[in-house]
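Take this structure first; my questions come after.
Here the complex is missing one protein chain, while the rest keep their positions.
The block that comes next holds chain A.
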Amino acid sequence: MTTPLIELRDIEKHFGSVIALAGVSLSVLPGECHCLLGDNGAGKSTFIKTMSGVHMPTHGEILVEGRKTVFDSPRDAMEAGIATVYQDLAMIPLMSVTRNFWMGREPQKRVGPFKFIDFDKANSVTMEEMAKMGIHLREPAQAVGTLSGGERQTVAISRAVYFGAKVLILDEPTSALGVRQTSNVLATIAKVREKGIGVVFITHNVRHAMAVGDRFTVLNRGKTLGTALRGEITAEELQDMMAGGRELADLAEVLGGTV
């Protein structure tokens, strides 16, 4: 069996008297899309923040490519190749695509005693990377604000991939998107997976998860209800596990279909 890119074992996280996570385990293999499902308040956010170095776990351990690791800051996690794309904080709308893409890591060239941004390189790389993801920009100086929500997610994803992410954590990338845009983002996830990058896809939409997921982990009230392989589980079962089952099933009967 291949070594997981990242493995989290029995992660517990307490905030004062609140137990946000009570022993969650999850691993991400190269080239897989691991879906993390859970209703609001299930602990998804706390868990990915632990994975991306924002929170230190109270108990449990994190292994990066088999080695035990402690992340002191998001910077540590980034350097270990763990990149997180947040739903709405990924991009700055007033800035150009190029400026967003390179933000924090601008390529520089020396002109006399000064260092300026190498816009030729920055622009051409941006166009190239975006084209790989199937987005053809009018021009790299176009403001991100002119892009659709799905395209913005894609810029953020291709940025993470270009800068060497091994594990890509996507925080509800599809929750605010329309049907067409969602399928674009799911297609992007598929492309990223082909490169051997492990994807952690957080969502509460079972259908989106079933579309691209290889493995599924459901979080409910800070606990994991186990990890299932693709084909071992149906969408209805996932839905039930997420919602705690019964009430929703009753509701489904009343409504005459699946919720």
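Methods note: a residue touches a chain if its C-beta (ideal position, glycine included) is under 8 Å from a C-beta of that chain, and two chains touch if they have at least 3 such contacts; residues count from 1.
Basically, contacts and distances are computed from a predicted model.
Report the protein name recorded by UniProt for the chain absent from the figure; options are "Xylose transport system permease protein XylH", "Phenylalanine--tRNA ligase beta subunit", "XdhC family protein" or "YIP1 family protein".
"Xylose transport system permease protein XylH"
Footprint of the hidden chain on chain A, which residues?
74-75, 78, 84, 86, 89-96, 98-99, 102-106, 108, 114-117, 119-120, 123-124, 127-128, 131, 136-141, 143, 145-146
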